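These notes concern the structure reproduced below.
A single protein chain has been removed from this complex, and every other one stays in its place.
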Amino acid sequence: MNAFYNFATGPLAWAAFAVFIGGSVYRIWSMIQLAKQKEAAFISYMSLPHALRSIVRWLIPFGTLGWKENPSITLATFLFHICLFVLLIFTPAHEVLWSYAFGFTFPVIPEVLADTLTLVVIGACCFFVHRRLTNIQVRYVTTGKDWLALGIATAPFITGFLASQQFADGQIMTLLHVLCGEAMLVAIPFTRLSHALFQPLTRAYIASEFGAVRHVQDW
Amino acid sequence: MSILDRKIEDPELKRATEGLSADRIEQVINSVLQGEAGARLKAYAETCMRCGMCAPACHYCVSHDMDPSYSPVGKVEQTMGLILRKHGRLTPDEVYGMAQLAYTECNLCRRCVHYCPIGIDTGYIISTVRRICHKLGVTPLYIQDTAHSHSATMNQMWVKEDEWVDSLQWQEDEARDEFPGLRIPLDVEGADIFYSVIAPEPKFRTQLIYQAAAIMKHVGADWTMPSTPGWDNSDMCMFTGDFEMMGRLKRSHFEAAQKLKVRRIVMGECGHAFRSVYDVGNRWLGWKNHPIPIVHSVEYFWELFNEGKIKLTGKYEEPVTIHDPCNIIRGRGLMDKLREVTHHLCSEVIEMSPTREHNYCCAAGGGVINCGPPFKGVRLEGNRIKADQLRATGVKTVVAPCHNCHGGLEDIIHHYQLGIQTKFLGDLIYELMEKPELE
Partner (left out) sequence: MQLSESWDWEKGERVVTESLAPMPEHKWQEEIHVSPDGETAAAIVCIDDGEFGLRMNDTVHDNTFDKAWKPGFTPDGRFCALVQQDEEWTLAENGEPWDERYGFMWSPLFSSEGGAVATAVQQDMAYGMSVNGVAWDTLFENANGFALSDNGKRTAAVVQTRSIGQADLISFREGVFTVAVDGEAWESTFMNAWDPVFSPYAHRVAAQVRLSLYDYTVAVDGTPWPIHFQCTWEPCFHPNSSAVVAPVRQGGKWGIAEDGNMLWKPVFFNCWHLQYAPDGSRLYAIVAPEYGKFTVAQDERAWNVLAPVVTELTVSPDGSRAAALGNHDNKAWHVMVDGKVWHGRYDMAWKPVFSADSRSVGCRVSSNGKYAVVVNDNTVGGEFDKAWDPAFSPDGSKVLIRGMRNNALLRIVADVPR
């Protein structure tokens, strides 16, 4: 068990990161190549100031028309993503792994806060599930890929929370948590979670067209 | 809850889909996807999180009690989504539905861009669907006839070359009674302004040419209109998906202006033509920007007011509201200038809600009104929200500086019995400006 745990947090983790980074670089590179090859015209309109302006604007909760008019999903989305990044980096157990892997330390959040944030994420995911099932707009367009992405994104938090609560055999949960986290990393370049890679590009493009060409905001 | 549950009979859609085989459909669709679509479509298809946040963006969806088959993502799902799921192997019936949806249930107004965190341009996706429909030969009858007119005459309404010049000379004659010495100068080389219009003006709304000439005379503009093809800035080929013809039309327009060595093109109060000239047609021709400065009438009038060139006898007393045309607001950011001009002209402006770049489309744009009588109901029922918006202002006059918006709004106003009149800025300026005192 220990050996497998060590494998999962050692070589497998490195492999997962390698696939995540390699896969992400490849996906972004190939997307840019495709754009250059077939849509050279459209790349030429890219404008960094307008792209940044729009990206920042969309990072502000309720800062855009879309966020304002969809308050519940806005709240859930921001909570989900903010907690995800905070937990990924500042959970005490993660900090240990970061410092073990890269040799530097940094302040962490208290366990209780980590648990609370994890519950917030799980709550957000429950909201996503509920919304997919009950909101007719969303249900109409939901496919297996959407459930897969939601499942992959939720699993690390459920297992993480159970592990921190020493549920059943805490070690197995921890191992499952590690594996789910790695699955998520690996999935990012190849599933709907790739929005993490492409959103800045799609946002930057439309922001450039709206801002630099059409002189109007895109939020 | 699908486009196939609300099919509308269009003789051309019917004829064209009857002749399609599954193999042909698959081959055409895939040739467009592989040959023409690229990173944008791929990224959009992959990263759309199906969050449904775009649903309240769309006037069709809002007006149909949030029926999900009218939401932007729902419409993409029934067209491009279907194509990608079935790898292009659609049935003729599905192609019919896809065409009806793409040509009549999306105005390419881009309001949904303001709702999508990813920044997906649904208008682009639906345009690509239209491109596929064009390649399959499946386009609604009336808009296709318009595309044919464009190809044969370089204008939208089969206006013959003598009819064009004759219309201008006729308006010039008429206007000289009111404005002695007025000219509609034809083919004047080196003029400051090349004034271009859409073909419905000489065909049905010659009064607009009269008014434009009167305003030009009033402000002492150095302007000209071409006697040759290229005078029409409109472009239904952009909307049918016939991009090759779009390119030819825009070339004709730009080269007519280049040949006359004018400093810039001022366009009449039309939205779709502005889109075509400003950032669509020019791109197909390899021009990154339009090769001659392009100014929409709203901006031109704004300049004239700022320079103090327009002298008014008074203001329009009744309260008015402003309709923001998508193609010059979301397409060019003219919302402030439109307001400044309207405030110059009108005593009281009551804004619609939402307004400016968040305003709802008229449901006529994007070529939808050009699909003709069979689809009129689609526009009327699909834009109840616009009627509600208009009604809520309580005004009896709406200012809309776009031809399609006029057509769309007039139908909505009539259908929902709102008792509102529509005005171009040119109507108001002409009405209110100082005119020569005749003996």
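Order as written gives the chain letters A and B; numbering starts at 1 within each chain.
The definition used in the following text is that a residue touches a chain if its C-beta (ideal position, glycine included) is under 8 Å from a C-beta of that chain, and two chains touch if they have at least 3 such contacts.
None of these values were measured; they are calculated from a predicted model.
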| request: List the shown chains that the missing chain touches in the full complex. | output: A, B
| request: Based on the whole complex, identify which of B:91, B:206, B:258 or B:421 touches the chain you can't see. | output: B:258
| field | Which residue of B:125, B:267 or B:292 touches the chain not shown here | value | B:292
| note | Given B:17, B:153 or B:404, the residue that touches the chain left out of view is B:153
| subunit B residues touching the omitted chain (full complex) | 12, 35-36, 134-135, 137, 141-142, 144-145, 148, 151-154, 160-162, 165-166, 169, 176, 180-181, 183, 185-190, 227-229, 242, 244, 247-248, 258, 261, 263-264, 285-293
| request: Over the whole complex, note the residues of subunit A touching the chain we left out. | output: 40-41, 44
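The definition used in the following text is that only the chains that are shown with their structure count from here on.
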| message | Centroid of subunit A to centroid of subunit B, CA atoms only: how many Å? | response | 39
| query | Okay, in this complex, where on subunit A does subunit B touch? | reply | 31-32, 34-35, 37-39, 41-42, 44-45, 54, 58, 64-67, 69-70, 73, 77, 131, 135-143, 146, 149, 192, 194-195, 198-199, 201-207, 209-210, 213-219
| request: Going by the contact rule at the top, pick out the subunit B residues touching subunit A in the complex. | output: 1, 36-40, 42-44, 46-47, 49-57, 61, 66, 68-69, 71, 73-74, 77, 81, 113-121, 279, 283, 288, 329-333, 335, 354, 357-358
